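Right, one structure below, let's go through it.
Of the protein chains in this complex, one is absent; all others appear in place.
Now for chain A:
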Amino acid sequence: MTTTPTRTRRPQKATHREGRRHSRPAARRRNWAGGLAGWLWLAVVAVPLYWTLITSLKDRSRYYASNPLVPSSDPTLENYRLVIESDFLRYFANSVVVTVGAVLPAVVFSFMAAYAIVRGWRMRALRAMNGLFLMGLAIPLQATVIPVYLIIIKLHLYDSLPALILPSIAFAIPLSVLVLANFIRDVPKELFDSMRVDGATEWTTLWRLAAPLTRPAVLTVTVFNALTIWNGFLLPLVLTQSPDRRTLPLALWTFQGQYGVNVPAVLAAVVLTTLPVLALYAFGRRQLLSGLTAGFSR
């Protein structure tokens, strides 16, 4: 996986070298303030992460006596065993169900809506809907949580995984529609026209033309929504109650309440819950990062 970014970056690097030789002033390279900030920030970010990781591998009894920044000479996975035995596999499964269950419909629905908005811009109803979604971007999720709780109770979904899925879809829609519409708008109009000449319906055009051509944007939106929903805390806190409905962030919090004094175990839980996301980060860093800023760069 690491070869892909390297390969794509190489041309940039070459042009840059060229640019520096000819046009880039020498003074611009000596950005000491930026450099200082850069290395300092590295320490600020890395030290807590490093401390969390090494402490999670320490034996509980020896943890208090040891130097906190020196890794244990005799690392143990005992803390991880305790975490996994505390039902974390179930919480992991719950998180997967909620994330997949919400992200798939959210992206498909958003894509369909974005397509309709771009292709049907002449229709007042679709423009109005676009306005509604834009306004939705300014609604803070917390502010609507009380009525959402009421609706979920009325639907007899309280304390179930669908209770988490439905509002998550709703809140993923505005940003997804905005980003996807931006990209669908970039598809050359002639392509749509030629599809129509060939007799394709909007439905086929949507899946055969628009979807393949905007694949990177779809991936980006998927990743962003998945991350947001995976890390969500408020909805599980308010909409579920039984231990076996917990998703990872909520389980982490209750685990801390139970084992608070056992610092290495709590930190092992932190590491375990973040491991899947970090694996994804190692795997598709560029997609993740572009996913995070999508919609702002345009």
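The rule we apply is simple: contacts are C-beta pairs under 8 Å (C-beta built on N, C-alpha and C of every residue); 3 or more make two chains touch, one makes a residue touch a chain; residues count from 1.
Throughout what follows, contacts and distances are computed from a predicted model.
The UniProt record for the undisplayed chain lists the protein name "ABC transporter", from the options "Gas vesicle protein", "Potassium-transporting ATPase KdpC subunit", "Biopolymer transport protein" or "ABC transporter". The missing chain, though absent from the display, is touched by one residue of A:V96, A:L126 or A:A211; that residue is A:L126.
Within the whole complex, the absent chain has one touching residue among A:I84, A:L219 or A:V263, and that is A:V263. Residues of chain A in contact with the chain left out of this view: 9, 12-13, 16, 19, 23-25, 27-31, 33-35, 37-39, 41-42, 44-46, 48-49, 51-52, 55, 63-64, 66-69, 105, 109-110, 112-113, 115-117, 119-120, 123, 125-126, 129, 132-134, 136-151, 166-167, 169-175, 177-178, 196, 199-204, 206, 224, 227-228, 230-234, 238, 248-250, 252-253, 256, 263, 266-267, 269-270, 273-274, 277-278, 280-281, 285, 288-289, 292-293, 295-297.
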